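Just one protein chain is left out here, and the rest sit where they should.
Going by the order they are written in, the chains are A and B; count residues from 1 in each one.
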Amino acid sequence: MIDPSAHLIPTRRQVLLGGMGAASAALLAACSVTGNSSKGSGGSGKGTLQALFMQQAGYSTDDVNAMLGRFHSANPDITVKPTFVTYEALHNKIVTAAAAGAYDVVLIDVIWPAEFATTSIVADVSSRYPGDWKTAMLGGALATAEYQDKFYGVGWGMDTKFFYRNSQQLKQAGVADGPLETWDDVLAAARALKSKGVVKFPLAWSWSQAEALMCDYTQLLGAFGGTFLYDSGKLAINTGGGVAALQWMRQTIVDGLTNPASTTFLEADVQKTMNEGQAAMGLNWTYYLATSKDTTQSKVAGQIEVQQTPAGPSGKRPGVNGAMALSISSGSKNQDAAWKLIEHLTSEQELDKYASSALPIWKDSYTKPDVVASAPATFDAAKAQLDDMILRPGVKNYNAISQAIQVELQNALLGKKPAQQALDDAVKTATPLMQG
Amino acid sequence: MTPSLRYRVFIHASALLVSVVILAPFAWMVLASVSTPGDLIARPYHWWPQDATLSRYSAIVHGSGTDVASAFRQSIVNSTIVAGATVVISTVVGVLGGYAFAMLRFRFRRVTLLVFLVTYMLPPIALLIPLYLMLSALGLINTKLGLIVVYCAYVTPFVLWILANYFLTLPAELEEAARVDGCSRLGALWRVMLPIARPGLFATIMFAFLLAWDEFLYALIFTSTGAAKTIPVAIADFSGRYDTDFGLVASGGLIASVPPVLLAIAFQRYVVGGLAGGAVKG
Partner (left out) sequence: MADLAQDLVTTHGVSPPGSAPPPTQRKWTRRPGWTATLMLLPAAVVVFGVVVYPMLRTLLISFFEVNSAVATSTPFVGLRNYADILADRAFWSSVGRTLYFTVVSTGLELTFGMAIALLLNAPLRLRWLFRAIVVLPWALPTVVNGAMWRGVLNAQYGSLNALLTQLHVLPDYHSWLGTPFSALNMLVIADVWKTTPLVAFFLLSGLQSIAPDIYESARVDGAGPVRSFWSLTLPLLLPSVSIVLILRTIDAFKVFDLVYVLTGGGPANGTQTIAFFTYAQAFSNQRFGFGSALADVIVACILVLSAIYLRALRRGEMSVL
């Protein structure tokens, strides 16, 4: 039977739908477009800190945990909870965590301060820098976390790409002992290695579509006398040294001197290829030398030598700045404690212990005999190379610009476009992004 | 009529070929998981490891500390908890909801069911940003509970859709007769409807489990530490910037595959029915 007054009482369905509608309106109205952008604060200087690190690069997970252990002993009322992610995941992790203020201390790459500073993801710590740091720290380390004359972190783990060569294979090919000072020398050695059948593809590079490619390209760009940016801030890679470097890179593939699979390689693959004896020469970060001596993963233990990166026709031989920095999240509610942690992790006595994993940021460390003795060959090469570093552009949209350039670099390396055209296209795509 | 010999040879040879193509990569993974890193990068490649080593498996099972292998063990625990909870919650909610759908009649019923189906089809990327903000506002980032909530929301509509379809095929008289016999509405559901809907139920259990076990994007973005990281994220983590031991990836991958494979073999008959619209033939 139909209840005549039924239409006055809302049906269950209407209640359900009405409730949902009201709730949605309220929620949408209440929330801003991006949600809570929590302001950070100094905090009490104690408590729990969440810290984001990178795994298995520079300082290993064990290294970092040891450092954290010592920090806790010295500061018992601060507990640190570390997280380790791969480099590839690091950037996006920082971005997504920023909205929630999930981490207090984050490890950032040298190419990110511009982006993170302008998007307010990391805090300005210039006022926390003790005065003597500016003279005691290596210039390259200071520049790592700097943007527009402010510091957004502290350099941690200086790194640059050194040139590694397999001295035994080179000897077999009849190449004279000792460092190869110029890229021409490298080519000559490669040709000897190839023609004598010692190694099929003597050179291996990390030219996969990733930041690794930009690192290699930047280092070669410097060697060929090019610059990334004009003084005006416009991209200059499609002129002079920039083009010459790319043409040289492509030519080594065409000539069969570079392993063609390099366009899929990251540094780990260069490491493995050289450790397998399948490549005789290559660029890689500081960590590589130690892995080459590890007999469980290397067939060439003891054969690999490290040296400063070779010079190009310009005579220059700058190393790409591949350092990282420790920063404070701008949303952190415990910034004072976070700064204490950073001070500890970047202190001279901590970094000196792990000099063979990553290079210290303090000028003093390079004069201490016991520190140098932990990795003498590396320090030798580092002394010269760290004085002369080339930076990738410090602009907010570096990520997008880098991707645009990477694509075109790959197009040239894969032979799909001539180098000049590839770089022209890269500049065309990237220029509108430069404004930020 | 017995098939000809030539036909039988043909189908068995084809089946063998297909089996080889399917099993070959698996077999290689098994071998790789017990090969040393040196073996794995050797050229020419050593198919059979020279010194087989179970070290990776023991590292995963016994390792302590914060190294990659023990992080993987933690992620297995997390995945199991998340998947288990997702299956239980979404099945219960889906059964109740599906039953209600079959019993209720309201104007938007058809549309709502369609909406439920479509939510399952949505790409995770579409909901990622708001979901992240919501979860962080509720403090559920990097928690298993947060993942469970998200996965249930994703799976429940689909479960509901499948089960609603099943229940709707059942004659109303069956349920009425059960009620006449003294069952409550829920009792009728439990003792009459559910057993008939069993194929759909198994299909939904399987989908819910596989989704929670397999899901990557949300787990990647919403979790960061061992407290909540699930297996797919842990496996993606294996390839660090400077180090990829494929043997570790292989052993982790094989371990991660055991539960879904067992489930799939057990429930393979019911899988298809779910997608085909809630009705299974045979």
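The rule is short, and it goes like this: a residue touches a chain if its C-beta (ideal position, glycine included) is under 8 Å from a C-beta of that chain, and two chains touch if they have at least 3 such contacts.
Owing to the predicted nature of the structure, the values given are computational and were not obtained by experimental measurement.
Undergrad: What shown chains does the left-out chain touch?
TA: Hidden chain contacts in the full assembly come out as A, B.
Undergrad: Tell me which residue among B:61, B:117 or B:145 touches the hidden chain in the full complex.
TA: The single option touching the absent chain is B:117.
Undergrad: Given the full complex, what residues of chain B touch the hidden partner chain?
TA: 3, 8, 11-12, 14-15, 18-19, 21-23, 25-26, 28-29, 32, 40-45, 47, 93-94, 96-97, 99-101, 103-106, 110, 113-119, 121-131, 133-134, 149-150, 152-154, 156-157, 160, 164-165, 168-174, 177-178, 180-181, 185-186, 191-192, 195-196, 210, 213-214, 216-217, 231-232, 235-236, 238-239, 246, 249-250, 252-253, 256-257, 260-261, 263-265, 268, 271-273, 275-282
Undergrad: In the complete complex, which positions of chain A touch the hidden chain?
TA: Listed in rising order, the touching residues are 12-13, 16, 20, 23-24, 27-28, 31-34, 37, 88, 91-92, 95-96, 98-99, 115, 118-121, 208-210, 259-261, 263-264, 269, 272-273, 276, 278, 330-331, 397, 399-400, 403, 407, 410-411, 414, 416.
The rule we apply is simple: only the chains that are shown with their structure count from here on.
Undergrad: Please output the residues of chain B touching chain A within their complex, sorted ascending.
TA: Spelled out, the residues of chain B in touch with chain A are 36-38, 41-43, 65-68, 106-108, 132-134, 136-137, 141-142, 220-221, 224-225, 236-237, 239-244.
Undergrad: For the complex, give me every residue of chain A touching chain B.
TA: Against chain B, chain A makes touches at 13, 17, 31, 34-36, 52, 54-57, 61, 65, 81-89, 92-93, 96-97, 99-100, 102, 266-268, 271-272, 275-276, 278, 285, 287, 291, 296-297, 299.
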